[in-house]
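Here the complex is missing a single protein chain, while all its other protein chains stay put.
Take a look at chain A:
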Amino acid sequence: MSTPRRAPRTPLFAPGSSPLAFPSSSPTKTPRRRVAIDSDPAFPDSEPLAFPSSPAAAFATPVKNRRGDIHSSLSLTPTTRRSRRGEYNNDLSDNLNSDGTHLSIPASSVPHLSAPAAPSDEPDEIRAIWGTTVNLAETMKLFRDFLRGFKPKYRAIHDRQENLRTRAFATPDEGEVVLYETYMRRIRQTGETNLNLDMINLLSYPPCKKLFAQLQKYPQEVVPAMDQILKDLMLELADEDQQAGMDGMQGDQGDEEIADIMGKVYKVRPFGLTAVNMRELNPSDTDKLISIKGLVIRATPVIPDMKVAFFRCLTCAHTVQVEIDRGKIEEPARCPRDVCGSVGTMSLVHNRCEFADRQVIRLQETPDAVPDGQTPHTVSLSVYDELVDVCKPGDRVVVTGIYRSVPVRVNPRQRTMKSLFKTYLDVVHVRLGTGGTLGLDRSTRPAGGDKVPGIGGVGDSADDQELEEQIAQGGLTRKAELEAKLIDISRRHDLYDILARSLAPSIWEMDDVKKGILLQLFGGTNKSIARGGGGGGPRYRGDINVLLVGDPGTSKSQILQYVHKIAPRGVYASGKGSSAVGLTAYVTRDPDSKQLVLESGALVLSDGGVCCIDEFDKMSEATRSVLHEVMEQQTVSIAKAGIITTLNARTSILAAANPVESKYNVDLPITRNIDLPPTLISRFDLLYLVLDQVDETLDRKLAQHLVGLYLEDAPNTGGYDVLPLDELSAYIDYARTNIHPVLSSEAGDELVASYVSLRSIGASDPRSSEKRITATTRQLESMIRLSEAHARMRFAAHVELQDVQEACRLMREAIRTSAMDPRTGKIDMGLLNTGTGVGQRKMRDDMRRELLTMLDGGAGKGKGLKWGEAMKRLADQSSIRVDAAEFSEVIKAMENEGVLTVVGERDRRMIRRVEGA
């Protein structure tokens, strides 16, 4: 890295190693607002604070508040106090007011070799931001007042004025705490250096309204001033605490703490501005504090960014340090030592220079912010110091930063500069995850689990969910409005019907299916048993899985597509096209880094959402086996290419399948109609059969609906009012994030009663001696989930009787059609769980008995019976057709019991009775 030798207007460029060429900062030539302080006539452009040029003195150098993100022309002398805290007085701020009458700053004791020492401020000077009437001293005083005076009650008042939900204080005292003093103590105790400052707090503290605007307009000057005040107050507070004899601050320990604070650089990181779309940034925002949100698509490795350059004279070995000033380092043209004074002998000594971390990030618009039909824009972000490596590609972030436009050279190889400008953001604050828009189910995340260590900072918490949502929704009042509207909807008496109707309004009828899917979208609550073993214990899924089986052309796919559109994190996959790879996670080698990476598929991607799988029956066996794990344990295990891991896939599954012979055969049990293993089927909470029945009135209605839809212009939505898609989606989203109903005892009793009655449906039939399994505990769990979802839909805090009743009705509806034993016409859950129903079992028993009689009887005695012949004889005896598959099942079972053996292959198979059995 070298500094430009000529052309003083050429900015310093980033080293070529970066994939994104990036000037480290703004250029000098711009008529930039400057603080009118020029105390050193010898170096008109240099800082008023002298740098010790001798490295030997470095240890004694007061730490300068140097931030990568703010290239301020303002330089403030940190108050150097070291152990002389006795001199501490409350007029400290006056020092910054620059009236200089009672300066408490001791002059630096560092020997200044070449640069004249001028650490003092000139008494008559008024510090104002260049080109404005903003008095910096006043600004600093305001911020000081703010830190010393802000109490949460101000925020509460402010929020009330803006008609926002306010959090009630537990005690009146809670609103009276001096918030930032608490934070500062915590900073001291934890050794942090960052203070996250919610700018809304500035706005709500009446004396500081002005400061909010100033910070937004002139961050370049105001932020360093704030840093300075923070450090001053840290010292002040430490001093007070030491004198008050606070725990951990007594005597030497306190001295140590204070010395520690002296050596630190404190940074104020403001955030809380309303995030704008990056398309809305325009040149007038240059150098202002703005906030944008987006998706991180690329991040460079850490780039060393030169902060202080170290020069040595080739002639006399005199050394000089030059600090970065507005993005560039001015190379001394001649040796500053009067004795030497040779021209062009100063050379850079690399390993004596100081560097800071910098990283360039490319931020892309999120899909929801891109205008229809356009491709997304990207902007560059420059992050420094602690913020480096905080966000990774793929993260959604809200960043606060200073918008920069700087001229660039068209061709770095040529020295000619054309007047092109590039824009980027110097980031001061990063917040991960933009909350609501991500739309994942928060209850699936461990509390605080998404926090990144090191992003740091004490202060207004960045994961304050309410605030985050407000930002994500793009406006405070809009959010409140929406909420009011949703609550309004939730009070409608026909809520359930209108929501169900609004789901895929173009699809005719199928009300129960729609209701089932609606409840799936709301979902039950996730529960975990805290006292279980292994910390945290097992987790019970709250996700509801729904399977639709039906004749072709019954708009199953349409429903799926629709759900995919409105579901949070909806992912749509077709079972036919997807290999195991597409639906789950797989391991690939990253083309750039040559490292093995896990790429997650549909299931993992829809973690916390809904995964819609079409053509479920056409899915390969291997893929389906993955689903077993997903649907009950809600994880995906991967053991590939040396990586063994378990990924979370807490997803609801909505699947659609066609019957085996493409048309549902009502004479066969459901398990024979769907080519799916019963173990998988039983994992679906609701199973709907969507059958195509010929019925004149139904057909007429259907035809009317379709003709209206496809030939006339106004689509027939079932004739009633429906909620628009975005409103429905917002409603679901709101319910999922805010409503977590719990079972009331009344509901619990009803659940028990319903479960018992569901189980006894079969048993109570007096005509039959056989026991039928009608419901299993899986169905009980499903009922709980469904009733929770129903309560959630009502925005109710408790699951009540009506919720359970509706859940049971839906279950019964779903079971009635799916678990109907075609031979007996009775509900039989055994059909779904084991693949064989009672009627079927009875038939098998009959078949077995007959077969044994045949074998034991004359014909087959000794040499056994031919397979085909046995079947033929059975068929002759029976009034119903003997199914070949059934027959082989019976034989297999008997073979296993050791009653008979089968010899030979295919057509020549012989069935023999095992002697002595």
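The definition used in the following text is that a residue touches a chain if its C-beta (ideal position, glycine included) is under 8 Å from a C-beta of that chain, and two chains touch if they have at least 3 such contacts; residues count from 1.
Heads up, the rule we're going with is that contacts and distances are computed from a predicted model.
According to UniProt, the chain absent from the figure is "Alanine racemase-domain-containing protein", selected among "E2 ubiquitin-conjugating enzyme", "Alanine racemase-domain-containing protein", "Cyclin-H" or "Glucosidase 2 subunit beta". When the omitted chain is restored, the residue from A:Lys210, A:Lys422, A:Arg849 or A:Lys872 that touches it is A:Lys422. Touching the missing chain, out of A:Leu195, A:Cys208, A:Met249 or A:Leu295, is residue A:Leu295. For the chain left out of this panel, the touching residue among A:Gly175, A:Pro207, A:Pro304 or A:Pro376 is A:Pro376.
Of the options A:Ala213, A:Leu482 or A:Leu702, the residue whose C-beta touches the omitted chain is A:Leu702.
For chain A, the residues in touch with the chain missing from this view are 16, 20-22, 29-31, 282-284, 286-287, 295, 297-298, 362, 364, 366-367, 370-379, 393-394, 405, 408, 410-412, 415-423, 506, 551-555, 561, 577, 581, 663, 692, 694, 696, 699-700, 702-704, 706-713, 715.
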